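Excluded from the complex is one protein chain; the other protein chains are retained at their positions.
Going by the order they are written in, the chains are A and B; count residues from 1 in each one.
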Amino acid sequence: MTGSDLCRNAERPAVETCVDRAGVPPLAATPTRGRRERPRSGSTLACRRRDLRRVHLALLVAFIAALAPGGCRPAQRGGSASEAGVGERKAEDGGDESRVVATAPAAQHAWRIVESAGGDVWRTLARHDAAGGRELLVLPRRPQRIVSQTVASDEVLLELLPAERIAGLSTYSASAGTSIDLAKASRVGRFVGGSAEEILALKPDLVITAVYSAPELTRRLRAVGVPVLQLRAFDGWGDIEDNIGAIAAAVGAETAAEELLRSANGRLEAVRSRRARAPAVRALAYTYGNAQAAGSTFDEVLRICGARNVAAEAGLEGWAAIDLERLIVWDPEIVFLSSETGREEAERERFLSQPAVRRTRLGEPGRVVVISGALFGTVSHRYVDLVERVAAALDRLSATHGADDAERSDPAPGKTETASESTP
Amino acid sequence: MSRPSEPESSSPRTAPARVDASLVLENVTLALGEAAHAPVLVRDLDLDLRAGSLVVLLGPNGSGKTTTLRLAAGLVAPTSGRVLLDGEPLDRSRGSSLRRLARRVAYVPQSYQSTFDFTVRELVAMARYPHHGRFAAPSLADRRQVEAALERLELVPLQHRIAHTLSGGELQRVQLARCLASEAHVLLLDEPTSNLDLAHGLEVLEVCRALADEGRLVVLTLHDLMAARRFADRVVLLQEGRLVDDGTPVQVLDAGNIRRVFAVEASELRSGSRSAYWFDRLQS
Partner (left out) sequence: MSPSTPATSPRARRLLLVTALCIATTVAAALASLLLGAAEIPPATVASILFGGAAEAEIETAGGSLEPEMARSIVLQLRLPRCLVGLLVGAALAVAGVLLQGLFRNALAAPGVVGTSAGGALGAVLALSFGLGLRSSYLVPLGAIAGAFASLVVVARIARHRGRTSITDLLLAGVALNAFLSALNSFVIARAWIDHEVARRINFWLMGGIADRDWSHVAIALPGCAAGIALAIAHARDLDLMLQGEDLARSLGVDGERLKNVLLLATALLVGSAVAVSGVVGFVGLVVPHVVRLAIGPSHRALVLLSAVAGAAFVLLSDLIARTAVSPGELQLGIVTAFVGAPFFVFLLIRERGRVETL
């Protein structure tokens, strides 16, 4: 038997059991069965290769750990360890990935209802993923015991549903630092961490996770037949709308969601049109040494508010580390910082403690705006609150410094046209 | 400090002759631990060693030779009894007294391993560390001592070699050179001829003999009875941590002592002024 034969054998069962990935009980059991059916030699080889990969991975991790700065970058190390874990799981799961039926390229990645109230199934949702596969979510009945594992879905559920239908929220929502709906969240009262056992103890009929939740959590829950709605993207308002729509479809709260989105879009439109008339302010969102540049959620917020993101105009993308000298040279008219809830003023003082920064116009009142991190990073419908908060700060700035800035503002190199057209 | 008295000679004397130097062990006992049945390495040892002599400690493995040397060097403190250097008890309490002691007593451990790539010259120069201050650079006198020691042991061609590339004999010469450069008048060497071939072993012993003749006190441990008989002024015979006999080689190394301590039957073979032993294991 050649090596390639073995490989093919090892992979064959996975290909044969091409079914939809979504967690329905009979299907969820297939990976195990698939593995058992593998030819013995193939399976041992696969095991060996897996072990080898694991050994390589362990060696790599050990090497990195040994060489890493004093071996002590806990966050980094934690990160790499969990990445290693992911890699390992992916390796094990090679078959799992390929079980998704290859269909026509997907045009729409959002979840939509494909069938309603058919037989013993209440509703089936489907989405196409980027790889062209189709993912199904089969809900036997209308969920009454919903467990949410992301802050965003916590917030959306609390908005859409009565607390009785929510069996548990993520632990993040238990602290003032992340959740904004603290009063509402306390009505549910149950906060669960990422362990499958903890979640299963709540006897959920729907669990909402995110793509960044531990992959084995989703897999384990699906394996025991619990429907899991996994939210995939959180980049901007479009994704947030999709997520709210998916949650609403999965819990049967479409009307409430439509109302929520209509009002949110209305508010966004109001901000957009109001700010379009105001002069374009050169703004920067800066958290702990990082500028939120092109493609970041905050970049979109600034665009909605008619502000120019100086980091994006400088050609940076995503979260980009910059030093204060760069910040001073960019000379933004307003800076948005994030901080722990209740520590906003302290963070502002810390930022302005650097004499060189204080000497810029940022030293003037109203130009350093600190937003609590819970709102700053929100990916739920609270996004609209964030937009309004930013817009209000810009409004105040235009009212106090408008004329002043117009004459001082010097054109930044590499600026884009979006801003110049609205500069009076 | 006396400088070499024969500066033009090929083997300059590098240390002062101190005829009054003495190393005295008074009723010294060393036990491992406090317990009543703790193993005793050396028991009730009395030795009075004088400058200008080459003393060889003899005894089978585990007889306490190395421990005696370490006691004499101040590396371990006796459980009871005293060690006196030039009439004063060894003081190991402070760093400064350790450094003073280091200028007077040189010690060469049996096994030696250097970490990192120190050169011969650097190793010999380490003998001068106790002579200068923490932040001071080596003085000209320090450098002269190192040069003289390197020359005396014919290490000049090897001085920039890395220590662990040397042969066993060369390394032993480096150790001796370090002792010389330290200007110590008491040299304590633990099995300096182990791992050496015949010629190199003889060479080391000849150097030791010469150093003793210059007025130093040289104490060696050896396993070679014939070498002890030939080179030593005095032989100290140890067994299980106790002193068995102490005296001139001829007195101590008689057939009875050898039978008792080493469990071999020794027959002495003579040829003119030279003598050798023939050993047979005792059938017990």
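FYI, a residue touches a chain if its C-beta (ideal position, glycine included) is under 8 Å from a C-beta of that chain, and two chains touch if they have at least 3 such contacts.
Keep in mind that this is a model prediction, so the values were computed, not measured.
The chain omitted from view is touched by exactly one of A:A110, A:A314, A:V369 or A:A393, namely A:A314. Of the candidate positions A:T287, A:N309 or A:S398, contact with the unshown chain belongs to A:T287.
Annotation for subunit A: contacts to the undisplayed chain at residues 67-78, 171-172, 174-178, 287-291, 293, 314-316, 320-326, 328-329, 338-341, 343, 346-347, 350, 353-356, 359-360, 372-374, 377, 410, 413. In the full complex, subunit B touches the omitted chain through residues 70, 73-75, 95, 98-103, 105-109, 112-119, 121-123, 126-127, 129-130, 134-135, 140, 143-144, 146-148, 151, 156, 159-162, 165, 182.
We take it that only the chains that are shown with their structure count from here on.
Each chain gets a centre from the mean of its Cα atoms; for subunit A and subunit B, those two points are 75 Å apart.
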